[in-house]
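Note that this complex is displayed minus one protein chain, with the remaining chains in position.
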Amino acid sequence: MSEALLSVRDLSVVFAGDDGPRTLIDNLSFDLGQGEILGLVGESGSGKSLTCRSLVRLMPSPKLAITSGAVMLDGRDLTKVSEADIRDVRGRDIGMIFQNPTSHLDPLMHIGDQIAEGIRVHRGVDGKAARAAALDILAQVGFPHPARQYNGYPHEFSGGMRQRAMIGVALSCDPRILIADEPTTALDVTIQAQILKLLMDLRESRGLSVIMITHDLGIVAQTCDRIAVLRQGKLLEIGGKRDLLGRPQHPYTQNLIASHPSMPARQAAMSSHIVHPTAVVPKARPLIEIDDLHVRFPVTGRGLFSGGPREFSAVKGVSLQVMPGETVGIVGESGSGKSTLARALLGLTPISDGHVSFDGADIVMERAKALSKLRQETAMVFQDPYNALNPRLTIGTMLAEVLAVQDSVPKERIPERIGELLDLVGLEREFAGRKPLSMSGGQCQRAGIARALAVNPKLIVADECVAALDVTIQAQIVDLFRDLKRRLNLTLLFIAHDLAIVRSLCERVVVMYHGEIVEEGPTEDVFSAPREAYTRALIDAIPDIDPDKRLVPPRGGDALIEETSGLVTDEIS
Amino acid sequence: MHRYKFVLYRPLQFLPVLFGISLITFVLVRLIPGDPARVLLGTKSTPTAIAAIRAQYGLDQPIWLQYFYFLQNLAQGEMGKSILYKIDVLRLITTRIEPTLALVLCSVLLSLIIAVPLASLAARSNGGPADHIVRFISTFGIGFPPFWLALMLIIFFSVRLDLFPVSGYGENLADKLYHLILPSLTIALSLSTVLIRSLRTAMIAELKGDLATAARARGMPESIVFWRHVVPNSLVPTVNLLAVNIGWLIGGTVVVESVFALPGMGQLLVRAIFSRDYMVVQGVAMVFACATVLVNFIADIVTVAIDPRVKQ
Amino acid sequence: AGVLTIGRREDGTTFDPIKTAQNVDNWVFSNVFDVLVRVDKTGTKLIPGLAESWSVSDDGLTYTFKLRDAKFSNGDPVTADDAAFSILRIRDNPGSLWADSYKIVDTATAADPKTLVVKLTGPSAPFLASLALPNVSVLPKKVVESMGEDAFGEAPIGSGAFAVKEWRRGDRVILTKNPEYWDAANVSLDGVEWISIPDDNTRMLKVQAGEIDTAIFVPFSRIAELQKDPNLKIHLDTSTREDHLLINHEHGALAKKEVRQALDMAIDKKAIVDAVTFGLGEVAYSYVPKGALYHYADNLQRPYDPEKAKAMLAEAGAADLNLNYVVNAGDEVDEQIAVLLQQQLAKAGITVSLQKVDPSQSWDMLIAGDYDISVMYWTNDVLDPDQKTTFVLGHDSNMNYMTRYNNPAVKDLVGAARVEMDPKKREEMYIELQKMAKDDVNWIDLYYSPYRNVSRANIETFDQNPLGRFFLEETKKN
């Protein structure tokens, strides 16, 4: 490692709150070397983003202030330089890319212009030259048709392309240091792999130094040179990735590594829990039977006079059977129709064609009967724990209402039942009086599961129910499911695009692509020997925590890019 | 251009709206007690004279038949004849439409001229003294009854300072604009308070938002951050607010027209209602409705022009 | 020389004289058109207009007019044919609002180009006076017929002192001096602009600022202040306006004459004059307004005496009288009177509930008898008292101006006065009528008020006669 390019010394950031100051970053020190990729990991709220924003003094609120410490770049302390100087540092020396490209790109401006803007300001060139340079950058970050795509608006691109544009914007100022704040969290595994590959390529070609923020150890394992672990604003440990992953010092780090779904320990644990399909009584009637299901949505935004399809098929001809007590995982990239399938089988979305029956009742032919059965015997758990709970109701009120409406428990038994449910999901009974906003994501998700259990379901459909959670919490929730399944003999339909979790939880897995099932089978079979190229691509794209298992971007670059941006082509011509 | 396609079929949606408005106005004005013939004849009316006038204007026909004739006329692009003015309603309206349109236009421009800089000032000094002053003025200014404000402006600017004419509508373009300054100012003062509040809130949100952070992280000077990113993005919600307010204004200029003696449609309408000049009320209502519809239509186009995400 | 600008409340509605009954129109008609016979400045005498002279046959049925040499503003001569056409048109045209008043005309013919002969179906004392009405102005027959009525109503041709140059609807009527006018030599103004400025304040401020020369309809409340301004002249010209309280004779106790008399005594008219007209009006005591023909100056004035009124009411068995008072919305003066009357009548133990309604609707209510009391006003269009008398006392189709007053003796006298050709006897008859009406309290006379106009100090002779005619042909702008 060469001489440190950027060094942070004893950095502290304090929040001047209404009830006294709170230290958010506590005496943080680290170095970033030339051409190095440094990973910053840690749970949500640990201060990763704040640290990086402090480097360029972009505090999210005037109530936050750097109280001590120094950020040294080229012999200057960035915490002390003038406002004009720090503005010069931003972009030119230190560029940033953000987690959510949608909100960080100007929706009203052409992608290309946003890149050209930085070039004009920082390099002081005229419009024409800036445009040429911007086209160049577009090509570098992997836009297949820069000239045409220059005039595209952010919303016309897919998430992956937007993130590429975001990187392009950051590169426009030709920085030496790039801060990437969770650049792939919002993206599919496949796209994630491409973006990470892009970042590493850029490091190679431009000699960039990168600070990579993430909470996924797999990503750091695949991309970083060194890793820093943050917790509650403090640096727990820092070191070379092999050292740190191999011999974590701090118990928190050890736990973090152990929670990673791709860890051998967890995979071993899983196999002991799996009830083999053969264990299911073969003659049992399937709980769910789906036969050639089609779900189509009317397409808005197409005028009276424009031709083209007026319907969009989200699910096209899916057939699937789920036995009682089975745990089936549904995977597939974003938009492949997973949620739609789940909603259709619960009778929450009208079915366009085909048949779905639950416990023998066809939800098209015998709608009333099937629906009442579904409402009483199925429940859903949702992705975003906060959005899934009505923010105005306490957990107790919410559960009581479900119990009252379901009418399965006598009125006077309701409080007691609420207690039992909370016990079941591992929440203190006092949570009955809390509202979602005063609870953490994991606690909310548990409450959501308690609500699902309140109906005494035979079937639980969990739609991306851990995607929004920290790895450590993720692991807890997955354990909870496993436990409940065993104790209550639940049938579980588990939707996720995180294949590692599915692999650790489910017996059977269904892979969806563009509304169709492309592969289906026992989890281990599918994961160890995928038949379809798509499935393989999905599996390969999972960043493994083992740095030596290299990340393979699926189907190599351009083909997929072409496809994801295909939608765009006719929009901007 | 793909995204402007709605321009072609949008007007079709408005036909039922206009039909609904014609029906409601027709029924409504005829529900009002009072007889146009009697109003026309004044205090010295006699029953025979009243009957003669009613017959002349077809008011003795059953109401559904009258409506039928009205629609029939409308289909031929006519709106009947004014009972009070004895000329074609459409012609009458064309003689009165200009001042109202000009007034609305000038007021809107003026209020934008007032609102955009003030809102920018306030948003950029968020929490500072300038912000407090602007907020105070805009909150306080909302409550002024327009006719009171108008008189105060006349007394101050026209009588005391002799800067502007007291009232009236000029002869040529420059003169007309000169006459329109005070009336537009009256409206603009209250309209701009609404705009300032909306713009300021939007700008503050944008200034704090991801967009501005991203631009700053690229080292963009604050002026570019503000004018290239924050302002356009804050305008989007304001365009709609403005459209609703313009729609409201179009039918509500009567007080200002009356204080400043502008020969516009508002005055025509009020007099028509008071004298039960049915045809004129209907005609003006239709014209106002069309104007409102048009304004919303323009607002749609503007929104689409500013914001590529919006598709109708 | 110069152009006189006049600020008024409303714009005119049409220039076809037979199709309007509004003062705003009539007052401009007098500038633009000419009539056969005019009413003089005092409002008490008929003087020659387009007719140089006239004679009436002994039976009172044939009128012969000798026309002067006059021309329309397009240069065509004014002929007897035009005059006959105009009289027959107001009688026969389906759009005429005045047909009833001219049904008495049997024929109108041109004996020669300058001689008009009008034959009546019966004798009529007020007929000659009715020819002074601006609505029966002499129009150029050829032009009306060739242009069409509607077009004429927008761009008329007349033989008055001024000609319509442009009409900006809602804004102003621009008149220029008519060089063809028979007395053009004596017209000083180059033109006149009637500008509509609906808001009273604005109109006054506009004169004060010197942006217009004159303004009419000065609010009572502004007179004292404007009088102090040395740049301005206030003109208070006698009018025939009388404000009165209508009483619905068919409603309960109001049918009793004593109750109505008590009501009269319970009202302090002086207080109304003071509060509402700021002392500029005059307490009224006869339905024939002061300054009008046959006004009876010695008519009975009941004293203001709420105590006596209360006693009279008690005697008549109407001790706790409840009255429903219909108020015209939007009329400042009307609402003020209502508020005053409510308080005054309360002193006599009468409870008045105010019901504010849209003016056009209050008409309907008055006609339907859906009221107890209500304030209305009347201004004469014609010099002769017959028009008002017939409407108010003659039991015509209007139920005596909505009061439902019914006294056959009065009715007979009204009829007789109409055909009495001897002025002396007629005057007696009208005095008798005024006494009878007062005794019966057909309504309660409240006050007479003047026309209130203001002009800049440099404007000379800005006069209005009691019938409302402006003599702009005499006005000078220095």
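Chains here go by letter, A, B and C, matching the order in which they are written, and residues are numbered from 1 within each.
Simple rule for what comes next: a residue touches a chain if its C-beta (ideal position, glycine included) is under 8 Å from a C-beta of that chain, and two chains touch if they have at least 3 such contacts.
Convention: contacts and distances are computed from a predicted model.
Its UniProt record calls the unshown chain "Nickel ABC transporter permease", which is the correct pick from "Nickel ABC transporter permease", "Glutaconyl-CoA decarboxylase subunit beta", "ABC-type branched-subunit amino acid transport system ATPase component" or "HypC/HybG/HupF family hydrogenase formation chaperone". Across the entire complex, contacts from the unshown chain go to A, B, C.
Residue-wise, the contact with the chain that is not shown comes from B:155, picked out of B:155, B:181 or B:301.
Across the entire complex, the residue among B:99, B:247 or B:264 in touch with the chain not shown is B:247. Across A:63, A:80, A:392 or A:486, the residue that sits in touch with the chain not pictured is A:392. Screening B:80, B:99, B:165 or B:266 against the full complex identifies B:266 as the residue touching the chain left out. Residues of chain B that touch the chain left out of the display are 13-14, 16-18, 20-21, 24-25, 28-29, 31-34, 135, 139-140, 142-148, 151, 155, 197-198, 201-202, 205, 237, 244, 247-248, 250-252, 254-255, 266, 269-270, 273-274, 281, 284-285, 288-289, 292-293, 296. Although one chain is hidden here, its contacts on chain A can still be listed: residues 18, 343, 346, 348, 371-372, 374-376, 378-380, 382-384, 387-393, 401-402, 405-406, 448, 451, 455.
Within the entire complex, the positions of chain C that touch the omitted partner chain are 200-201, 205, 219, 221-222, 224-225, 271, 274-275, 327, 329-332, 335-336, 338-340, 342-343, 354-358, 360-361.
Assume only the chains that are shown with their structure count from here on.
Multi-chain contact residues of chain C, defined as those touching 2 or more other chains: none present.
For chain B, residues touching at least two other chains: there are none. Interface residues of chain B, counted against chain C in their complex, comprise 32-35, 38-49, 52-53, 55-56, 84-87, 92, 95-96, 99, 151, 154-155, 158-159, 162, 165-169, 258-261, 263-264, 267-268, 271, 274-276. The part of chain B that touches chain A in the complex is made up of residues 2, 5-6, 8-9, 208-211, 213-221, 224, 228-229, 232-233, 236, 306-309, 311-312.
Residues 56, 58, 60, 87-92, 95-96, 98, 100, 103-109, 117-118, 121-122, 153, 155-156, 166, 169-170, 172-173, 300-301, 303-306, 571 of chain A touch chain B in their complex.
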